[in-house]
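The complex is shown incomplete by one protein chain, all other protein chains being positioned as in the whole.
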């Protein structure tokens, strides 16, 4: 049974995020994924800002995927549901669902894959304190 | 032999597109894909603005994928190389490469999948004049 | 004595909003002003989304001004303090302060001026129910 920790972050759609079709422009979902990811880290006990500042540990994006199911609209209240999917060495994969709060309809889902790098973009390993927290967030149970 | 038409669109990285890592924030590549896509349509003989306005024909995004290989930096001159990959009924797939103009290094590549809809987001078919142009843009030769 | 209603809306700085100087790119403050403005309307009893949809009443921006005093940084919690400054016919002016929640330092302040238009961008008058609410929000007392 999958018991990955799932964290929910609220987002309200901004006017600036809509386009002339009257709905949210698709690249904004990728920005929202980041909000979910950072909120997941926060719930895991650390702040991404401090990971960068204090440990020179950056989670650089190497792959993004998003599947759009229904449009998000101006002023919609959304929930970004995020979980860590894998951690393999310096490689971390997150999974996301963008849910409309009102009726729980899933508007989009996606994944992002990351490698841990220093500020020079050199591959590095995730410091132990973070690796332990990630491992705890993704443990599966039988 | 693949003879899909490939169109190149120039983009210069804006300061607003960078982030605190000192490189382009990843969601901007998705915006650049759109620039490539629209330029490809223009080279195929029509303007996306007119497709929307005159034929109520909108190419809505249903799936986006991007793989990041090297960072893009402020003021870099980039080339967005775009081709139509498939056209099946109302489903169109585009493929993109983001290339640094200076040394032709591929910074990212990706695909977007679209369905043709009207302004009410109802699935529709691509008007003949566009379908013929798309078919011409993707024909393979032996 | 100025008794204009002031509404506070929270914003947390997104990674996408930072630039290569390591701070928030300045145009994002203008987007945050809109968040403050919409929250003020909500506290005044109506939703901007419904103003547009049900009353074809749009508050188009004609003038924006922002003075930057100190940089906003990634993951900062901010408060957007908004008030209606003037209402004269179809002309509405809002005033904003962007405040860092942690220490109440004012990072920026600004104004936006708007005219009420319909969806064809033709100048129109603010329907009575809104005009009354605006008048209530800006009344000064001796």
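Letters A, B and C mark the chains as written, and numbering starts fresh at 1 in each.
Assume contacts are C-beta pairs under 8 Å (C-beta built on N, C-alpha and C of every residue); 3 or more make two chains touch, one makes a residue touch a chain.
What you are looking at is a predicted structure, and each value in this text was computed from that prediction instead of being measured.
Screening C:5, C:44, C:61 or C:101 against the full complex identifies C:61 as the residue touching the chain left out. Across the entire complex, the residue among A:48, A:74, A:94 or A:130 in touch with the chain not shown is A:74. For subunit A, the list of residues touching the undisplayed chain reads 15-16, 18-20, 22-23, 25, 27, 74.
Summarising the interface, subunit C meets the missing chain with residues 20-21, 23, 26-28, 30-31, 52, 58, 60-68, 71, 119, 121.
Although one chain is hidden here, its contacts on subunit B can still be listed: residues 14-16, 31, 34-35, 38, 47-49, 74-75.
In the analysis below, only the chains that are shown with their structure count from here on.
Comparing the centres of all chains, each the average of its CA atoms, the largest separation from subunit A belongs to C.
Residue positions of subunit A touching 2 or more other chains: 31.
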